[in-house]
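Removed: one protein chain of the complex. Kept in place: all other protein chains.
Each chain carries a letter (A and B) given by its place in the written order, and its residues are counted from 1.
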Amino acid sequence: MHSTTTLTAAALAERFGLVLRGDGETEVDAVATLSGAGPRQLSFLSNPRYRSQLAGSAAGVVVVGEADADGLGRTLLVARDPYVAFAHIAALFDPPQAPRPGVHASAVVEAGARIDPSAEIGPLAFIGERSVVGAGAIVGPGCVVGEDCVVGAGSRLVARVTLVRRVRLGERVLIHPGAVLGADGFGLAMDGGRWIKVPQQGGVVVGDDCEIGANTTIDRGAIEDTVLEDDVRLDNQIQVGHNVRIGAHTAMAGCVAVAGSAVIGRYCLVGGGAGIVGHITVCDRVVITAMALVTSSIDAPGEYSSGTPLMDNRSWRKSAARFRQLDALARQVQRLDKETP
Amino acid sequence: MHSTTTLTAAALAERFGLVLRGDGETEVDAVATLSGAGPRQLSFLSNPRYRSQLAGSAAGVVVVGEADADGLGRTLLVARDPYVAFAHIAALFDPPQAPRPGVHASAVVEAGARIDPSAEIGPLAFIGERSVVGAGAIVGPGCVVGEDCVVGAGSRLVARVTLVRRVRLGERVLIHPGAVLGADGFGLAMDGGRWIKVPQQGGVVVGDDCEIGANTTIDRGAIEDTVLEDDVRLDNQIQVGHNVRIGAHTAMAGCVAVAGSAVIGRYCLVGGGAGIVGHITVCDRVVITAMALVTSSIDAPGEYSSGTPLMDNRSWRKSAARFRQLDALARQVQRLDKETP
Partner (left out) sequence: MHSTTTLTAAALAERFGLVLRGDGETEVDAVATLSGAGPRQLSFLSNPRYRSQLAGSAAGVVVVGEADADGLGRTLLVARDPYVAFAHIAALFDPPQAPRPGVHASAVVEAGARIDPSAEIGPLAFIGERSVVGAGAIVGPGCVVGEDCVVGAGSRLVARVTLVRRVRLGERVLIHPGAVLGADGFGLAMDGGRWIKVPQQGGVVVGDDCEIGANTTIDRGAIEDTVLEDDVRLDNQIQVGHNVRIGAHTAMAGCVAVAGSAVIGRYCLVGGGAGIVGHITVCDRVVITAMALVTSSIDAPGEYSSGTPLMDNRSWRKSAARFRQLDALARQVQRLDKETP
């Protein structure tokens, strides 16, 4: 961390509406973990797992919730949600990279592409015909932006991102390396013993403030578009099939797969490795736990799961063998129940 | 859609052997969904989920199956398989991109590579020593083709595809961005407490008419080759280990993983997120449902599954806890059965 920003506890309290306890003149110039922080660093306590680290922390300032604020005898910033407060403070010490306007000499920009003068096109990037890169946007090294794409103002393709064709990004969208948006959806029809490809002609529309993780793939729609509404947050290695729609403020952890034409609501949380089959609807505010498989529509908010618990392999083998016989077992119990006087 | 093709319903009927009902002079110049189509667009009904949209659709022409063709009072093309007919028709309005012959000035082609004069090597692409790019093939922007590879006639690497080494593609193979073919297989041996790498010297052979999705990985064989037979269709983010063989016309949905030396038959369908362990054989015409795990060879065609159904989390926790005790429960039932008079 080579931050050049220095702020006092009092200044941070005022800026973010936090309650100061202790020495408001304490200066900090970086953030750190409780265990790693020094006296000029600010840390936070949000996850109760780390509460035991608080007493021994050398942090100059700690952001805590009200429940953790008493009797500590150190400089604190008390927040309703200490993680949110920390996120805001940390951003002061790690401002987003500003674009270096212009097109790098090694980049290739096709005739007919329009690059805003304030945008940055990095080394070895490619911008295809009729594509538009908006004000303050960054297309990092090695990115490929195909034809008929839009990179909205303030958006950033970190490096080696591919927008294949007809991909329209809103403003302040952040896409990490290796992500591929706008590849053909998986459309096939069996014709006389051979597959024929169903042409994929739609695009991908990504709303404002979305974040898309490394090596995540979002296919273009078959006819109409695949859509991510505003503020959708996708982690790494997520697969989104053609014509999926993901509602605003929904977040998905790594390795989730969403099959074609699924419609996911707003404010959903999907755990890592979960799967959602195609052509179903998931309502708002649904939580799917890790590696669960959603095989039909969900109409009620709440938390949903599938799978079995982790067991030592020897015990698991016994349970797994019994799972095969489960229907017979249930029938046996029913019979016994009838026969029991 | 900026198609410049216009066709009449009668012309389409004749071209694809469909039965025309209604006004054969109806002109269409694009395809669309039932709900999105206008009077100069053609749509189709294949999935019964969308039947209710048919009556209200403004589509000029609709492709339907015989079961849906009666009493509609509109211009129809009646097909034995309306999805297949639609795929053929849609392709007329979205012809595959023709190569722009030549090597882009920003591409790097090693001495000794052979590029057919009719092939296109796109911007910022790399072609390694002794590799061959066939007639009419397209190597898109940012692709890396290593040494000793063959890109067959009419094949297309869309963008940012990597063929690492000794990868031989047949004709008309389509590979989407981020795919990596020919990386080393995962070969390790434990020697005195440290891993040693087992050299991976084989290649990857891909048959004609295969399609490989975005960010899919297919490792080179350890000694002999990893093989995809003709017309294999792989969706995005699939992992294929070294020395796997996938039979002709098999299709796999996104995020499937196939471990080393597995042999998969022809005409198999593997659902999203499914896993197939190594060194097993799966016969022809096997269907694996989403997120199932195949742990031993399958000798009979049919549909196979594993996993548990999605439940609300509270109910699931109860079932999951009982799964742990399943063997004890089954023994208890056996005892009761014996004791019951």
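Assume a contact is a pair of C-beta atoms (placed from the backbone, for glycine too) under 8 Å apart; a residue touches a chain by one contact, two chains touch by 3 or more.
As the structure is a computational prediction, the values presented were derived from the model and not from experiment.
Asks: Of B:L7, B:V108, B:A135 or B:C283, which residue touches the hidden chain?
Replies: Only one listed residue reaches the unshown chain, and that is B:V108.
Asks: Return the single residue from A:A11, A:A69 or A:V84 that touches the missing chain.
Replies: A:V84
Asks: Looking beyond the chains shown, say which of A:G22, A:G65, A:G102 or A:P141 touches the absent one.
Replies: Candidates A:G22, A:G65, A:G102 or A:P141; residue touching the omitted chain: A:P141.
Asks: Contacts of subunit B with the missing chain: which residues?
Replies: Interface with the chain not displayed, on the subunit B side: 106, 108, 124, 126, 128, 142, 144, 146, 160, 162, 164, 178, 180, 183-184, 186-191, 193-199, 201, 215, 217, 219, 223-224, 237, 239, 241, 255, 257, 259, 273, 275, 277, 279, 287, 289, 291-296, 302-309, 311, 315, 318-319, 321-323, 325-326, 329, 332-333, 336, 339-340.
Asks: Touching the missing chain, which residues of subunit A?
Replies: Subunit A touches the chain not shown through residues 1, 31-33, 36, 47, 49, 81, 83-84, 86-88, 90-91, 93-94, 104, 106, 123-124, 140-142, 158-160, 174, 176-178, 209, 211, 213-215, 231, 233, 235-237, 249, 251, 253-255, 272-273, 290-291, 307-314, 316-317, 320-321, 323-327, 329-330, 333, 336-337, 340.
Here is the rule we go by: only the chains that are shown with their structure count from here on.
Asks: Provide the C-alpha centroid distance between subunit A and subunit B, rounded to the nearest whole angstrom.
Replies: Between these chains, centre-to-centre, one finds 25 Å.
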